[in-house]
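Only one protein chain is missing; all other protein chains are in place.
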Amino acid sequence: MPAVKEIQEKMRARAGELLRDGGVSMALGWKRGEFCHDPEPAFFESEAELDNFVYDGFSSPLLSKYLIETIRKDKQKGEGKGSKFLVFLKPCDSYGLNLLLKEHRVERERVYAVGVGCPGMLDVDKIRAAGVKNMRSFDETETEVTIHASSGDKTLARRDILLEKCLVCKGPEFAVQDEVLAPGLPSFEGGDRFAGVTELESMSPEERFSFWRNELSRCIRCNACRNACPVCSCNKCVFDNPQSGVQAKSNADSFEENMFHIVRAFHVAGRCSDCGECSRVCPQKIPLHLLNRKFIKDINAFYGAFQAGADAEARAPLTNYEFGDVEPGAVVKRGGGA
Amino acid sequence: MQRIGVFVCWCGSNIAATVDVDAVAQAVKTEPGVAFSTNYQYMCSEGGQAIIRNAIAEHKLTGIVVCACSPRMHEATFRKTAATAGLNPYMVEIANIREQCSWIHKDREKATVKAIILSRAAVAKLNLDSPLTAGETPVTKRALVIGGGIAGIQTALDIADAGYEVDIVEKTPTIGGKMAMLDKTFPTLDCSACILTPKMVDAAAHEKITLYTYSEVEKVSGFVGNFTVDIRKRARSVDADRCTGCGDCMEKCPSKKSKSEFNQGLSNRSAIYIPFAQAIPNVPVIDREACIKFQTGKCGVCQKICSAKAVDYEQQDEIMTRRYGAIVAATGFKTINLGRFEEFQYAQSPDVITSLEFERLCNAAGPTKGKVMRLSNHETPKTVVFVQCVGSRSTVECGKTYCSKICCMYTAKHAMLLKEKYPETEVYVFYIDVRTPGKGFDEFYRRAAEEYGVRYVKGMVGKVAEENGRLRVQASDLIADKQLVIEADMVVLAAAIEPDPSARNLATLLTASMDTNDFFTEAHPKLRPVESPTAGVYLSGVCQGPKDIPDTVSQAGAAAAKVIGLLAKDKLVGNPCVAGCNEPLCNGCSACELVCPYGAITYEEKTVMDHGVREQRRVASVNEALCQGCGACTVTCPSGAMDLKGFTNLQIMAEVDAICR
Amino acid sequence: MPINAESGEFKPMIVAFCCNWCSYAGADLAGSSRLSYPADVKIIRVPCSCRVNPLFMLRAFQRGADGVIMCGCHPGDCHYTSGNYFARRRMALLFSMLEYLGIEKGRVRVEWVSAAEGQKFAITMNQFAETVAALGECKRLEDLRCQP
Partner (left out) sequence: MRVDEKTLAEDIVRMSGTNVKKCMKCGKCSATCPSFEDMDVHPHSFVTMAEEGDVAGLLKSKSLWKCLSCFACVERCPRGVEPAHLIEAVRFFALSPQGLNKMKPDVVPIFLQNLEEKGAEVPQQLLTSAFRKYSK
């Protein structure tokens, strides 16, 4: 079982190979960010640039969405027509890419998808909560993470500091890939991803209302959730479009509580792969995934289990129907998908 | 900014008694865009319309709101009024203050307030209206008829007689269909061939009709007025242009063991064959499955014998692409498989036959030259039992829930024909109900019973068993409350009919809907019985539901009339309230394409200008001739690129806002 | 909606989206049969229930509606063959979500009303208005900026 550092080196080497003579004109990966715990998506156009390449427990950001703009710009330049772009995918990232392929946002033939095993992504907030201050660097294995910080060194069990999405991991399989590096890493699947939704459902309407009011009223409309989301990829968002009738660019009054997040969740209903990026990137720590998962839970309960992005063919639940579908009235009566 | 005129109708006292019409007219005066408002006793009357026309001219109105009865009543009237005054007819909105206000509310104050709100909503919507023009598409003046039975032939003849080109595609080697197999026809007992074959000849000879026999429709694209169809012309292995129809090849063909489809398997035919003497075209076809040359490579007798050099073993299937304005489905029927009705012994005893087989036995050109005989020993039957409703009106799995409609009458016919040929025969008909609605039908059935002495027994046959070379028929006589046991020589089963199996695939190609029994669905069961819900697709004959010949011919004519009505137009004017794609906003995600019930949305690579940047993008494109304006796409579209003219997102939201103000 | 100043009686504001082919005709039939229902109900005509964007419903609440109802052709009877099926899924999910967000049950409803069901239309509207009136003003989705 290769250590995470070894996987990083393998990826760097493979990206180099492909850039050199594999017909790939650019590689999409992660490079070191401002801190050791915030690697950022990056383009690598030459082998030399790959020195900055990073793959570790914080390589959470989804990369596939950047393909849309990359390919668009490439087309505009009119050069390198047909050239491919390498994108690295963790298993759960592959669902997002599949969605982009399915919705024709990205052309399959322009992508070279390299799947990489994932050791489980880390949650910096959980590390901080464990008493770590000013994290400078870290060493990781599949089971433990040792943090070097101004507050001293600290070794934590990996499971304890995983992102929420990794505790309910979809498993080590790739929904789409051209080749796989370092497969077969153990995943942390098995958690009940609907536990949070169920808990809310069991509350009284008043409790639910005040819960969401409290959460959503913190929204500052930074649009991080929208920007991170692999399916929120409209050329122009309805909230930015004066012609849509619902334009609202900044937070004022109660629009975020009443419209923005409901509409956004509805827009991605049936398309959300439950990647959890919206909640992870939210600077206000709003549990946005609880909105999306409510839809997922309902869809599974009403129309049969569905995993968006599992394949590039199946009809999404909202572009499909059956004669015997549940009536909206019955849904309300029985209290949603509970 | 619009200049809107608001016209509040009293509808006599219908509105004015409950709604203060003057207050409504005054209240809307201050609404944005409103330049003029008035009220009048009857807006729909000539006087009312004159007020509207004058106001449009005098106040230079750009749109009008009529506060009156339901738009379902007079929207069209006021659109015409607007058009005569030079306004675009779609710059008209109706506030329904009668059905949805004055008629249901008693409190004058509440009703007036509601009428004002409804009028405001209409004004708010009109403020966002823009002139709409219906799209036009040209019509290809050629029709395709699928199926060459009496339904298809009649439809084709009627269309062709009106001067339009028609192609008939028939999957068997000849036209004629089931009617060609029949002996006599009810209720007149004239010979089926005598009335059908002239029509077949007419169809073949008609300068406007082209026949494609032994052919099938393989692909259909396009839409009303502009269908493109791929027809597979299967290889006959005989050159139709050279063949003289002499029949020498059939005579010399050494493979003579194939069951004749035309004779319901009651006789054999050669591998190279013409289905029947009057077949059109009178050109043989080689059944490659049965042909020794095709199976073993050793034979070639027919090619050697053919003086016209017409036999061509190398012939290939040919795909032809043709364009049509209208398509008529006339795929007909078949009888259901009776193998699973074990109680009737159909599969076990040769003397238990279907009515269609009986039809062939009766026919002078049939396998027995018209002699009705037991197939087990070729003797003339002394006692014949007819069983009605075999598989019809049945909820069991191998049956059909519907009434097959034709069996009562043809059974009476069979009983009569039998009695006519062999007066000594004892004939029983077991029925559940005798259904004879039709001109001269009941008289016909009564003749069978009264003049010919056919014994009609109310009750079903429960069991047929072979016993000592005869058939023991156990049945009930419900009127006498007796169980009858009849020693019969022949049992004739009136098998239920079902749509031809090819209809299912055709329905998919045409995107025409079917019911649970695979009959094509009509656009409206009473008012549009010969049209499919898919525009430009029409239905003729049994493919729409069980029918006898008179009904089929009437329906064939009706379908032809609809086709002629379509082909007579040079252009089709569509519904202007159709969906449209705002291309710079379109993501190309295909969601709208998936929910469109009409296949009106396709995706294409287009050059799109977005913020001054020109680029190639995959964008949705709406075919306005196909779009019916339901709006499913508009809600599915995540980016709001799809919008519906006449019911735009902004318009509906403006109405919401006006109501909730 | 504001409480009637004189009587103190609460008059709910109700928006009804009706498809043109079945439910709007059903509403017309209710009218021509003189079957009354509260004047609080205001109908917006749409071609098909599938034209009703969940956004429109939220918009109505945002602007102060107390209840929103959508009526369409019965499943299987859609003029456009499949529109109401898509609408049904959208509304089922939206309603469940609204409840999840703590919006009171009963403020939203879907009812299939045919062109022949004038009586059903009137009964439905009476019931719905009663339910919404009992719930009182809807404040949870209201946007104060949208108030005059």
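Every chain is named by a letter (A, B and C) in the order it is written, and numbering of its residues begins at 1.
The criterion applied here is as follows: a residue touches a chain if its C-beta (ideal position, glycine included) is under 8 Å from a C-beta of that chain, and two chains touch if they have at least 3 such contacts.
Please read these numbers as outputs of a predicted model, since none were measured by experiment.
Asks: What are the shown chains in contact with the chain that isn't displayed?
Replies: B
Asks: From the list B:R53, B:R393 or B:R661, which touches the chain that is not on show?
Replies: B:R393
Asks: Looking beyond the chains shown, say which of B:G459, B:G580 or B:G646 touches the absent one.
Replies: B:G459
Asks: Kindly state which of the options B:Q474, B:N582 or B:S621 is in contact with the chain not pictured.
Replies: B:Q474
Asks: Which one touches the absent chain: B:Q483, B:N505 or B:T607?
Replies: That would be B:Q483, which touches the missing chain.
Asks: Considering the whole complex, not just the chains shown, which residues of chain B touch the missing one?
Replies: Residues touching the hidden chain, for chain B, are 343, 389, 393-396, 399, 432, 458-463, 474-478, 481, 483.
Note that only the chains that are shown with their structure count from here on.
Asks: Listed by label, which chains are in contact with chain A and with chain B?
Replies: Both chain A and chain B are touched by C, going by the contact rule given at the top.
Asks: Quick check: how many Å separate the C-alpha centres of chain A and chain C?
Replies: Here the centre of chain C sits 37 Å away from the centre of chain A.
Asks: Where does chain B touch two or more other chains at once, residue-wise?
Replies: 595, 636, 649, 653
Asks: Multi-chain contacts only, two chains or more: what residues does chain A have there?
Replies: Within chain A, residues 245, 318-320 contact more than one other chain.
Asks: Show me the residue ranges of chain A that touch chain C in the complex, using the header's touch definition.
Replies: 197, 200-201, 205-213, 245-246, 252-255, 258-259, 262-263, 265-266, 269, 291, 294-295, 298-299, 302-303, 317-323, 325-329, 331-333, 335-337
Asks: Which residues of chain A touch chain B once you look at their complex with the stated criterion?
Replies: Its residues touching chain B are 72, 75-76, 103-105, 233-238, 241, 243-245, 267, 315-316, 318-320.
Asks: Please give the residue numbers of chain C that touch chain A in the complex, ascending.
Replies: Listed in rising order, the residues of chain C that touch chain A are 54-55, 58-59, 61-62, 75-76, 82, 85-86, 88-106, 108-111, 140-145.
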